[in-house]
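Removed: one protein chain of the complex. Kept in place: all other protein chains.
By letter and in written order, the chains are A and B; residue numbering begins at 1 in each of them.
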């Protein structure tokens, strides 16, 4: 396995402070299932979400927004068209955008959508190990939307993919790996209970868009986002009694965590 | 600033009692993000929500419903078509309907949709200060879906808009103002934490539809709805530890508040 470095607390504190100061406006084009949790995660963290998908306003909103998040969780023809328009516009305006390639490797039609979006220069791609391995030409994808691989097993694939598309690749799992193909950072902590709450991975991708548009080193900003989520996960895990109570405590933790909570 | 009067507890008690007695059926055509919280707010308060958007049934359902709520938060062509059909039908059948002009002033295409709906005689329009100011021909709209103005600064615009469209205009914010252009009522209380939970404003608009279809004075019914929500917000704020736990406590408070809780 390639060498990776743990993101530092000072980086996380710096990034979270930048988020709270800048309150970025994040344009989200996401799947039908996770729209509410995505908006609530962004609000709790300190960003402003806006779900804009209209034929006559998507392009204009890409110009207004600080960042764009595209998630292919429940693609259908008219929405895919909007995703491509938005990503093309973002490429043109230089608006950083994040791709979440949900269930890549599972279905031929969806994979075509994902690859056509990948060619529109996302600033970051965030997936689970099975998705990232598939996109890098390894493995067969997961089970539905769930990974059948561990994140450790996808680090090489993530680096390869990052180099190929000149982007940041984030593989989330027991550990999260964040790489630009040369340097790889990681985060530890969290709790697997988070996988029993729908939209926690998808909303992380949208939160990643909020972080990578901030001033600073993109790789550290992205890794800080992951570390902040891991920390909120741990706090919620201690308070909850299952996936139902996990969610409100998780949002509270995102809201209550401050830069000064990250120190050595 | 124009003079306004605080809604009385006896009016709130009267209105909430009417809601619980009549259990109105509210037809909601709302945005993709807030459908669940909208339904849950209406259920907790004592109304019956029904989200009906089908090409072949929307007109029929307007006839069945007690009230209609239209929210343009995530407009797209086919859904806008349904909104116009529903509002036209409601105008024809005399079904009271409420318009939530989400992000008015932000994008040209959306503004056209909003103005064309406003001409279909809504019984009430509910927005934040930036939205209402824009619709009245003042200001430039907010930041994405968020207001950049205070509700105090939109009272004059609300009155102007109410007169122009012969409707009730509700501006929500730190104080809520409810006006028919001549008489203006207001509510106090609440807590800004509610703005960190997506759909609390949108669901208020749908709840407003539930209240204004009840027998009684429309302006006082509308103001009572706002006051009831402010009260539930205060209760939830005291119990919660952030926006995550706010939401379940807020729904509980809407459910547990009774007419007799509003007395002098």
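Basically, a residue touches a chain if its C-beta (ideal position, glycine included) is under 8 Å from a C-beta of that chain, and two chains touch if they have at least 3 such contacts.
Computed from a predicted model, the values in this text were never measured in an experiment.
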| item | value |
| --- | --- |
| Residue among B:13, B:39, B:185 or B:226 touching the omitted chain | B:39 |
| Full-complex contact with the absent chain, from B:138, B:234 or B:252 | B:252 |
| Contact set of subunit A toward the excluded chain (per top definition) | 31-34, 36-37, 73-78, 103, 106-110, 143-146, 195-199, 240-245, 247-248 |
| Residue ranges of subunit B at the interface with the undisplayed chain | 25, 32, 35-36, 39-40, 43-44, 48-57, 60-61, 64-65, 78, 82, 247-256 |
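One rule holds for everything that comes next: only the chains that are shown with their structure count from here on.
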| item | value |
| --- | --- |
| Averaged-CA centre spacing for the pair subunit B and subunit A, given as whole angstrom | 33 |
